[in-house]
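First the structure, then my questions, so here it is.
Just one protein chain is left out here, and the rest sit where they should.
Chain IDs A, B and C follow the sequence of writing; residue 1 opens each chain.
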Amino acid sequence: MSAIDWITQVLEVVAAVAAAPAFLGWLNQCRAWLQNRRAPSLWLPYRNLRKLFHKEAVIAEGASPLFRIAPYVVFGTMVLAAGIIPSMGTRLPLVGSADAIALVGLFAAARMFMTLAAMDVGTAFGTLGARREMMVGFLAEPALLMVIFVASQISSSTALPVITDHLASGRLGLSPGLAFSAVAFILVLLAENARIPVDNPATHLELTMIHEAMVLEYSARHLALMEWAAQLKLFNYVCIGFALFLPWGVATGHIGPMGLAVAIPALAIKLAVAGAGLALIETLSAKMRVMRIPEFLGTAFLFAVLGLLVHVLLGT
Amino acid sequence: MELLLLLILPVGGAAWLGIAGAQRRAPEVNAAFSLGTFLAACALAVRVIRHGDLLLGEEQFFIDPFNVFLVTLTAFVGMTTALFSRPYMRTELDHGRLTPGRLRLYHSMYQLFMFTMLLALTTNNMGLMWVAMEGATLSTVLLVTLYRTPASLEAGWKYFILCGVGIAQALFGTILLYVAAEKVLGSQGVTALLWTHLDAVKSQLEPTVLALAFVFLLVGYGTKVGLVPLHSWLPDAHAEGPTPISAVLSGLLLNVALYAVVRSKVLVEGSVHSQLPSRLLMGFGLVSVVVASLLLWRQRDIKRLFAYSSIEHMGIATFAFGMGGPIANFAALLHMTVHSLTKSSIFFTAGHAAQKTGTQAMDRIRGLITLSPTVGWGLMLGSLAILGVPPFGVFTSEFLILTTAMRTQPWATPILLAALAVAFAAIFSKVQPMVFGETTGRRLPHAPALLPVFAHLAIVLLLGLYIPPYLADWYRAAAHLIGG
Amino acid sequence: MSPLPLGQQLLDTCAALLLLLSFAMLSQRRVVALVNLYALQGAVLAAATLLLAWRTGEDHLYVSAALTLVLKVALLPWLLHRLIRRLQVYRDTEPLLNVSGTMLVGLVIVVFAFSLAQPITRLASTATRSAIGIALAVVLLAFLMMITRRKAMSQVVGFLSMENGVLFGAMSASYGMPMVVELGIALDVLVAVLVLGVFFFQIRERFDSLDLHHLESLKEHE
Partner (left out) sequence: MHRSVHPVVSQFPMLLVGCVALLLGWTVIGLAGLVRPRSVLLTGRLLFPLGALLGLALAVLAGASLLGGGVERLVLPVGLPNLPMHLRLDPLSSIFLVLLGASSFGISLFAGGYFRVGEGTAPGLLCLQYHLFLAAMGLVLIADDAYSFLVAWEVMALSSYFLVTTQHRIPEIRRAGFIYLLMAHVGAICLLLCFGVLQGGSWLFTFHAMRAAHLSLGWATAAFGLALVGFGAKAGLVPLHVWLPEAHPAAPSPVSALMSGVMLKTAVYGMLRVGLDLLGRPVWWWGLAPLILGLLTIVYGVLFAAVQTDMKRLLAYSSVENIGIVFTGIGLTIVFAGSGLHVLAALALLATLYHCLNHAFMKSLLFLGTGSVLHATGERNLGRLGGLIHRMPWVAWLTLIGVLAIAGLPPLNGFVSEWLLLQSFLFTGHLPHAFVNLLIPMGMALVVLGAALAGYVMVKFYGVIFLGQPREASLARAHDCGWLERIGLTWLALGCVALGLFPLQVIRALGAVTHQLIGAVVPQASSHWWLLAPVPGRPVSYEPLVFLTATLAVVLMTVFAVRLTYRQRVRRGPAWDCGAGGLTARMQDTAEGFGQPIRHLFQPFFEIERELPEPTDRAPRYRIAVRERIWRLVYEPIVGAVEGLANTAARLQRGRISVYLLYSFVTLLVLLAVALLK
């Protein structure tokens, strides 16, 4: 492990933490434009975070320590996740320590703490949100894993960087298996990050809300951390998508300064495109009823499994 | 000498108690005589183990490991039952279910019954064995009707007629045997019914006649063993007679009858060079196991329940004898032993339970473990033992029997498996609420004298964990005699 | 072929008589007559035994003949008659299977018994081997009679005549059993009848009738 690998590692994490709000801002901007609204500033998310951090924190009486720990844990896991996902380079020191399965486990841990925290105060909304979140989770997680497994079957490894290496080396064109799993992945991404059509982050309508319901009891810095974590999560998912399906530009093999010089702009461009794409999808689709969500995710899961089967069938 | 004692003591006891059986101390006398018989039996056993087979009383009596072990078992259970019946029958007397006169009858007949069974076991003469078996029926039939209730009379009548008719068939079989033997052994007719001689020449006996003879003997003695479909008398007689009698009927009489069947099987197999005898035994055994386990399912009377379980276990033993071979025979003998010990102990506890709750209807017996812990645990452990749960000895024999069956008669194993499962469900689902559960009755002040129960269970437990070598050799020798 | 010697013919006649008597018992409905028939059967048996004793010169056969005479002609019938008088049971009710039917079945059974007896006959060395089939038939017919009767008394008579059949079989197949066994059997039969006597009184005092349908309460099927 040379110094530059470490630099890349740190850079990735820092970049993720720094850029996540911006990405959300960009997404909202695109949405606004697509809906002919005046777009909010790209920096709005940063201002929100700043404002929240300066506020005085209020915690419900019935809250246990778990409630206060949760935001830090959630945020921390998301940051760590950002370190695992090869968004710029693939020769990362953390490669060995956690592979894709561990990554999914990490997301699961974040979700678990979030839901437990939501149930901690014991309000109607919190528990309701927790239930819905888990309902999303227990279908989204397997789907995500299956998506990853298709790639790892191709590259015979579950370590994301290795997968990216393998795919980026362009030895294969788009495999049919991957095509299926790409569709599945997009569905999972929407669901996991509380985007339309699964959830609408912009409203507090109790009939539909999931993520908002869980963080309803949070305020100030705790809320800020939760929001930031959410933004990070979105960012991470997009990066996973890149790693699996659009690995181009990522500095593979031994990383030189040149590699980074290519990788960073490439990432920026990909992010911009992805944001626009997501905005488009969200604009085109309508929010669905909560009980339809499982079917939505079931489809995703099915697609993923299909992808795997197709790969086993044709891939050899 | 020992043999003389063994046979004289019960007769003497019968005579004595026939005169003085109504006195206060009659139960003790009864127990004392049984104890003496047991000691004689032990002495006999020791002698046989030391010096091998015995041939006594101008060949009329023949003792080999096979029957000497049954003799000891019979004498032992006879003794423990006498001990048990001492307080039990007194209580019955106090409850006014009996009169001193009937008690006298009970005691003398009890001794007579012991005598007939010991005679049937020890005699070398097939004819004499028949006489003794008939005698066993006659001596017990009046004990079954001891309470003079309509049900007991009915039971007694059925017992008498069915077993009488059966035994008549057995006599015919014996005659056929005699005919066939006479051909070989010469017609002076003295030796032609002696088992030893028959055994010596069995290979020369005429097959067809022996096959017929075996059928008659099987139907005859099989009736007393309680093989389905000849079993109909058994549950009634067990359920309606006084408990000690149920215990000895189920624990001893069935064994002795099975002994007779096996003795004849040995002869016939020697002559008939076909599978017929073993096939018949296996068939009867399986049918008995299956039907009995099914009928267990419907029982409401506690003693009836265990009567059917006796049929089931006799079926298992018969099946094992039918399979033949050293291991199966060994297992069958072991099964006879543990069954008679376990079953008699179960009847003891069941009797106490019925006595304390004043009913034999199982759905009216509840929470024995609170009423009287010893009775409760006795019944629970006894039932578990009889159901073949280790570490009790019944498991040992069933282990050997089933594993043998798996290799030699695999077709039978599914049937056995199903039957055993059904029997387990049937018995345990009825015993559990009787032992456990709520009860209205108060805890009884005095604990019942259950020494015999726990003595039996202890032996059964021992046999499950460790079979003493000499006992094992003994069984092996017996198994060998039966034709391992 | 030479005609059979006289004794042989007499013996065969006895055998035939026995079979005839069994059929008569099978059809007979009046208990008293039944007992008489039983006594008669005993008499024929005794006669046959005597004949055999005389022809073979086996002295233990004399004893058993005497035994039969005393027991089955005199003692048991007398006991039974006393019982009948004391218990006032004269007629059996309609048998479960009507007479003609019973007869038919009996016929089939006789045929079966004869075919069954073939191997034994071939084996037996006695002058009377031909009678074995008859003995077997008598046993089975008695069995049939016990099945078809409804009164305890007639069932008992059937039981006893079965005993007769068996003894006749023993005699015709091998000139009787060893003495000790014969004695034992006789003893058992005697005791059996005594026990039965006791029984009848017990049943009577409970049900004041000897009809067997009183004795059908213990069963599995409701």
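Keep this in mind: a residue touches a chain if its C-beta (ideal position, glycine included) is under 8 Å from a C-beta of that chain, and two chains touch if they have at least 3 such contacts.
Just so we're clear, the structure is a prediction, and the values are computed from it rather than from any experiment.
Displayed chains that the missing chain touches over the full complex: A, B, C (touch as defined at the top). For the chain missing from the display, the contacting residue among B:Leu5, B:Leu294, B:Ile415 or B:Ile459 is B:Leu294, taking the whole complex into account.
Only one of the listed residues, B:Leu230, B:Leu305 or B:Leu371, touches the absent chain: B:Leu230. Considering the whole complex, the residue from A:Gln29, A:Thr158, A:Ser175 or A:Gln231 that touches the absent chain is A:Thr158. Set against the missing chain, the residues B:Pro87, B:Pro150, B:Pro390 or B:Gly483 yield one that touches it, B:Pro390. Where chain A meets the chain that is not shown, the touching residues are 53-64, 66, 68, 72-73, 75-77, 79-80, 83, 94, 96-99, 101-102, 105-106, 108-109, 111-112, 115-116, 119-124, 127-128, 130-131, 134-135, 137-139, 141-142, 145-146, 149, 152-153, 156-159, 162, 216-217, 220-221, 225, 291, 294, 301, 304-305, 308-309, 312-313, 316. Touch with the hidden chain on the side of chain B covers residues 157-158, 161-162, 165-166, 169, 208, 211-212, 214-216, 218-219, 223, 229-230, 232-233, 272, 274, 276, 280, 291, 294-295, 297-298, 327, 369, 384, 387-391, 395-396, 398-400, 402-407, 413, 417, 420-422, 424-425, 428-429, 432-433, 436-438, 464-467, 469, 472, 475-476. Looking at chain C, the residues touching the absent chain are 96, 112, 115-116, 119, 140, 143-144, 146-150, 155, 212-213, 215-221.
The working rule: only the chains that are shown with their structure count from here on.
Taken chain by chain, the contacts fit none of the simple shapes, being neither an open path, a ring, a star, nor a full set of pairwise contacts. Top-ranked chain pair, ordered by C-beta pairs in contact, is B-C. Remark: the per-chain Cα centre closest to the mean position of all protein Cα atoms belongs to B. We define each chain's centre as the mean of its Cα atoms; on that basis chain A and chain C are separated by 101 Å.
Distance between chain centres (mean CA atoms), chain B to chain C: 31 Å.
By the touch criterion given at the top, residues 116, 119-120, 123-125, 136, 139, 143, 146, 152, 155, 159, 162-163, 166, 169-170, 173-178, 180-181, 184-185, 187-188, 191-192, 195-196, 198-199, 202-203, 206-207, 214-218, 220 of chain C touch chain B in their complex. Contact residues on chain B toward chain C in their complex (touch as defined above): 60, 125, 127-128, 130-131, 134-135, 138, 141-142, 145, 148, 150-151, 153-158, 160-161, 164-165, 168-169, 171-172, 175-176, 178-180, 182-183, 187, 189-190, 192-193, 206, 208-209, 212, 235-236, 239-240, 295, 298.
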